[in-house]
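Omission of a single protein chain aside, the complex is shown with its protein chains in their original locations.
A and B are the chain letters, set down in written order, and residue numbers restart from 1 in every chain.
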Amino acid sequence: MTQPLEIRKKQYKKLVDEIKPRPPLVRNTLGAFIFGGLIALIGQFLLNFFQGQGLSVNDAGAATSTTLVFLASLLTGLGIYDEIAKYGGAGTIVPITGFANSMVSPAMEYRAEGLVLGVGARLFTIAGPVLVFGIFSAWLVALLYYFFR
Amino acid sequence: MIFLKAFIVGGLFCVVAQLLIDLTTHKVTPAHILVGYVVGGVVLSAFGLYQPLIDWAGAGATVPITGFGHLLAQGAIQGVEQKGILGAFSGGVAAVATGITAAVIFGYLAAIFFKPKG
Partner (left out) sequence: MVAPKKIGVQTRWFQNPPVILGCATIVGEKEGMGPLGHTFDKIITDSHYHEKSWEKAEQRMLQEAMQMAVERTGLSLKDIDFMLAGDLLNQIISANYTARNLEVPFIGLYGACSTLYESMALGAMLIDGGYAEYVLIGACSHYATAERQYRFPVEQGTQRPLYAQWTVTGAAGMVLARQGPGPVITHATIGKVVDLGQQDPMNMGAAMAPAAADTIMYHFIDTGRTIDYYDLVITGDLGTYGKELAQRILINNGYDITSRLVDCGVLIYAPEQDAHAGGSGCACSAVVTCGYLQQEIQKGHYRHVLGVGTGALLSPCSSLQGENIPGIAHAVVIEAG
């Protein structure tokens, strides 16, 4: 306790790192692989189904995304998505379903703050940054393409 | 065969994200993963690497949020081809309009009709 603060901080960081439990890497990555894979597999089934209905590749892709987003919103609303995510980890974040979950979950919880500033604004808590950076980087790519194609 | 490839590629995208979360500091949240993956998809697409992956793995490459980045990038590039510089502004969002609209509609409805369990 008499040592300078900086040294105490360093020593404490070492102690915390020593005692802090490591994440169960094998279980987590396996969970991510299986759940991420399964969602992609469902996507593939949907894609084939919509193409079988005579949709073009692009339209079938859009229909697949729409269906997955619908399912994820429903599961989030029913309180099931977060239970799956306990096991799926990143496997339930990275697919488009994770994007839908990140929109629905804050919007639902902030419902009590009203339709405009509660639901309306909170839908974009995470989707907002995703759109900002996605749109901005795609615009930048297109701009470079325009000048250097 | 395409089903197996979709499963494996879709799963691997998530494994990488899981490692990013588990092996880095607490500052990498799901929001950072989603943003990073969309931008990653845009960049891979710009270098022409993403379309071959879709051709090979189908939904394994389109279902992860990187596929969303790919659509944005390809939309913006096609916009430039059709309308010049103005297309860089309109093409990207137009290409992902279905996904965004679906997410807004279903998200809004879910928030209205369901009460969080906690």
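Rule of thumb we're sticking to: contacts are C-beta pairs under 8 Å (C-beta built on N, C-alpha and C of every residue); 3 or more make two chains touch, one makes a residue touch a chain.
Predicted, not measured: the structure shown is a model, and the values here were computed from it.
A.B. asks: Which listed residue, A:44, A:66, A:105 or A:137, touches the chain dropped from view?
C.D. replies: Here the residue in touch with the unshown chain is A:105.
A.B. asks: Considering the whole complex rather than only what is displayed, give the residues of subunit B touching the chain that is not shown.
C.D. replies: On the subunit B side, contact with the omitted chain comes from 21, 25-26, 29-30, 115-118.
A.B. asks: Using the document's contact rule, name the residues of subunit A that touch the chain not shown here.
C.D. replies: That gives, for subunit A, the contact residues 1, 8-9, 12-13, 15-16, 19-21, 23-24, 28, 76, 79, 81-82, 84-86, 88-89, 92-93, 98, 101-102, 104-106, 108-110, 112.
In this section, only the chains that are shown with their structure count from here on.
A.B. asks: State, to the nearest whole Å, the distance from the C-alpha centre of subunit A to the C-alpha centre of subunit B.
C.D. replies: Their C-alpha centroids are separated by 10 Å.
A.B. asks: Contact residues on subunit A for subunit B in the complex?
C.D. replies: 23, 25, 28-29, 31-41, 43-48, 61-62, 64-66, 68-70, 73-74, 76-79, 88-91, 93-96, 98-100, 102-105, 107-109, 111, 115, 119-120, 123, 125-127, 129-131, 133-135, 137-139, 141-146, 149
A.B. asks: Contact residues on subunit B for subunit A in the complex?
C.D. replies: The contact residues of subunit B facing subunit A are 2-3, 6-15, 17-23, 30-31, 33-35, 37-39, 41-43, 45-46, 58-60, 62-69, 72-73, 75-77, 79-80, 84-85, 87-89, 91-93, 98-100, 102-104, 106-117.
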